[in-house]
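Of the protein chains in this complex, all but one are displayed in their positions.
By letter and in written order, the chains are A, B, C, D and E; residue numbering begins at 1 in each of them.
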Amino acid sequence: MDIHCLFHQNQLDYDGTQLRELFARTMGCPAGDSAIVFRGACHVDVAHLVDSADALAQQPIHSDDMLHVIMEFFSVDLLATVYLQRLFMVCVLEELLGRGVPALRRGDDIFVDHRKFSVSIATASRVSTLIHVGMNISSRNTPLPTVALGDLAIEPWEFARHVLDRFSREVRSCWEARCKVWGVS
Amino acid sequence: MDIHCLFHQNQLDYDGTQLRELFARTMGCPAGDSAIVFRGACHVDVAHLVDSADALAQQPIHSDDMLHVIMEFFSVDLLATVYLQRLFMVCVLEELLGRGVPALRRGDDIFVDHRKFSVSIATASRVSTLIHVGMNISSRNTPLPTVALGDLAIEPWEFARHVLDRFSREVRSCWEARCKVWGVS
Amino acid sequence: MDIHCLFHQNQLDYDGTQLRELFARTMGCPAGDSAIVFRGACHVDVAHLVDSADALAQQPIHSDDMLHVIMEFFSVDLLATVYLQRLFMVCVLEELLGRGVPALRRGDDIFVDHRKFSVSIATASRVSTLIHVGMNISSRNTPLPTVALGDLAIEPWEFARHVLDRFSREVRSCWEARCKVWGVS
Amino acid sequence: MDIHCLFHQNQLDYDGTQLRELFARTMGCPAGDSAIVFRGACHVDVAHLVDSADALAQQPIHSDDMLHVIMEFFSVDLLATVYLQRLFMVCVLEELLGRGVPALRRGDDIFVDHRKFSVSIATASRVSTLIHVGMNISSRNTPLPTVALGDLAIEPWEFARHVLDRFSREVRSCWEARCKVWGVS
Amino acid sequence: MDIHCLFHQNQLDYDGTQLRELFARTMGCPAGDSAIVFRGACHVDVAHLVDSADALAQQPIHSDDMLHVIMEFFSVDLLATVYLQRLFMVCVLEELLGRGVPALRRGDDIFVDHRKFSVSIATASRVSTLIHVGMNISSRNTPLPTVALGDLAIEPWEFARHVLDRFSREVRSCWEARCKVWGVS
Partner (left out) sequence: MDIHCLFHQNQLDYDGTQLRELFARTMGCPAGDSAIVFRGACHVDVAHLVDSADALAQQPIHSDDMLHVIMEFFSVDLLATVYLQRLFMVCVLEELLGRGVPALRRGDDIFVDHRKFSVSIATASRVSTLIHVGMNISSRNTPLPTVALGDLAIEPWEFARHVLDRFSREVRSCWEARCKVWGVS
């Protein structure tokens, strides 16, 4: 359950098509569970939304500048992947709280002062499950009131590293917790 | 994925043998995923520990008075149950934070000012998976420095109800998140 | 394991493309296990058949007027979905028998006096499993000898409601049966 | 998914302890999915009940003479095993109906004229899942009003053979149905 | 777990598109786990590679004449399918060794005197898992140094029959080994 983390330094815009089988692999990650971090605009039009709630509401996603994380898992089903997605958002929350930011979590969303900080979705492919998390670097030109890392004076890459460290430790310690107990009858 | 919650009002001490198949069922819960809440001392001697780390350290568990939650799930494996256990502890954390208590989470443990607030374990039976969470009501006579609901002036049953509400919503919204997405290729 | 049932009142013809991820969801059903009921012609040409037996036999499906049910499940695999499909057909059988119709089941087909009453298929998507059941309302213009709800003087919507009720109870009681037993060694 | 059927001719009483890992194997069945059929009294006292509903109601099971079937499966989980149990009871129902007996099914129970014909339970072991079905051969000395094969003038072994044939065909055709379809997206 | 084997006598070239859901079924195999054996050239261009390592290396696959086996499984996940793929290559290895050929295995590749004998890949579809194995009949025009059945004076069809026999026995005996043990605690 070790996660390969790849920090892709060049700008890369997210339009939804990056949420596909082996995306991190084609960007240079070794085979296995992975997280690729990159920075770029986020624009997903209605045709590329995988969230049926957003699609039915005809609600495209837009942000001028975001910190993106795409994770891919090869040994958990979609429901467990949603649990992992929530734990990832908890790592974001705890990292923000640790820096004194009064953040709140509602499901897979993080808010600061009622302004939305992030977008996230989890889905399945034929060979894996996938999570996308986008965190605002800039809060300009967003369809809803948002807050961004820029507003909070947080450096994106350093923030990403800390969140990924927290999440990697979380996933590893969950695996150890699963492996250290006797069964009961 | 709806969880039947049973608040068992009579005192009931926990000695580890309650962490067994269909315990909530035999206490009056209907068949299905369940959470039973009760209050009583906690004493698990080394022979009844299911955590091999505690057993190898010969470290029995003791608390004079605890708020106990035993949950049983019938459709998730042990690793996903550990993820649910973490999400439960996050609900405890967020409930404490919401009340102004400066709590911190480390894995499945909650701390306040470096004092331990809770114990928790997840395991599997032949027909289900199980989680025990014990939260101190009193901090007297514990082997480690602890903090308790009593110290924080929090009423145990009312606290339990809020935490269980949070967790039930979390589990339900995870299920909906799992069911609302199109796959990708 | 509760199934959201949606009775879609407007005519809707079935051509095979409705058997897809989140079809009920896009028709207005909430996220989760679902059954959508609708009425319309049934015409699936060879290119849209998911049943390889029909495809190899080059046997398109046609009926002028059918009662359609499309079900989607998010927590069972394809083999268990076939079991559920059979149990659904048993509910149809038992509902017909209860009305005095001398129906017989052969696998996932229902016959009355050697005439075919229904078509059915179960398959998997990337995020779910799916079942289609079509029951003849009219027996005109079918490639094989058929019997229809019209011939049996049964009102389609009322029939659908009774079958769905039976099936929902069946699925719920299976879940309870799964959750009420101690394991053995 | 082929089921080895063993017809054990010598009398063998059922007291609940036969519902265990590899019982059919130790009676001479080859390794693999199995059904062992035998005849004998049925008496399960409260301590050996695996059904928590019966145990909580303190309701032992008794019949002077029963046709017993114990099935063991090695590749389905407990929920799918409950589906198989229901399909087995449907085979019993259809076999009775085919002989002109006005039988009815309610969940995993078969009734004739409001009298109970059968008992059944499904559970899991560490290596398999198991189903017990008991069908009355005699209706004397039962705690509830019952009907028996003797009352219906049905020869038990011949009846068992027909039911097992139906069920084997059902299971095989479910497997083929699962394997003959293209997926959808 | 019985595998239907189909020996397709007419020449059939492999270009990667044969590795799809129900390919053997559409060639005449009954529904269920299957292995189809055929002979023909092998040419998979970069666009049709499912192996991301080959795709990233821009390495098309070519052989003038190969013995092909495509297997499809309906009850194992992708990781277990990779285990089965390895066991299949072990059957190839042991068959060669039994004929006095000094073959060696490295993962899913077979070598003779440092020359490559075979190519292989395992992947998943929406309804099954699939394995392709190609074994050189001719060693002409291959991008790497290869060895072929022709060089070893081995008749391809007879070789295929022996390998498939070994593999069928292996898979069956694995299933029996899985079904013959009591659990432990």
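Rule of thumb we're sticking to: a residue touches a chain if its C-beta (ideal position, glycine included) is under 8 Å from a C-beta of that chain, and two chains touch if they have at least 3 such contacts.
As the structure is a prediction and not an experimental result, all values here were calculated from the model.
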Displayed chains contacted by the hidden chain, counting the whole assembly: A, B, D, E
Chain not shown: contacting residue from E:H4, E:H43, E:R86 or E:R115: E:R86
Listed residues A:Q59, A:S75 or A:S138, member touching the removed chain: A:S75
Residue among A:G32, A:G107 or A:G150 that touches the chain left out of view: A:G32
Contact residue for the chain not shown (choose from D:I36, D:L49 or D:V127): D:V127
Subunit E residues touching the omitted chain (full complex): 19-21, 50-53, 76-87, 90, 94, 97, 105, 107-108, 121-126, 130, 170, 173-175, 177-178, 180-185
Where the unshown chain meets subunit B, residue by residue: 52-53, 55-56, 78-79, 123-126, 185
Interface with the unshown chain - residue positions in subunit A: 2, 21-22, 25, 30-33, 74-75, 125-128, 175-185
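By our rule, only the chains that are shown with their structure count from here on.
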Any chain that touches subunit D and subunit A: B, C, E
Chain closest to the middle, measuring from C-alpha centroids that were averaged per chain: C
Subunit B on subunit E, rotation in degrees - Cα superposition, rounded to nearest 5: 180
D-E against C-E, pair bridged by the larger set of C-beta contacts: D-E
In subunit C, residues with contacts to at least two other chains: 21-22, 25, 31, 52-53, 74-75, 78-79, 123-127, 175, 177-178, 180-185
Interchain contacts (touch definition) - all pairs: A-B, A-C, A-E, B-C, B-D, C-D, C-E, D-E
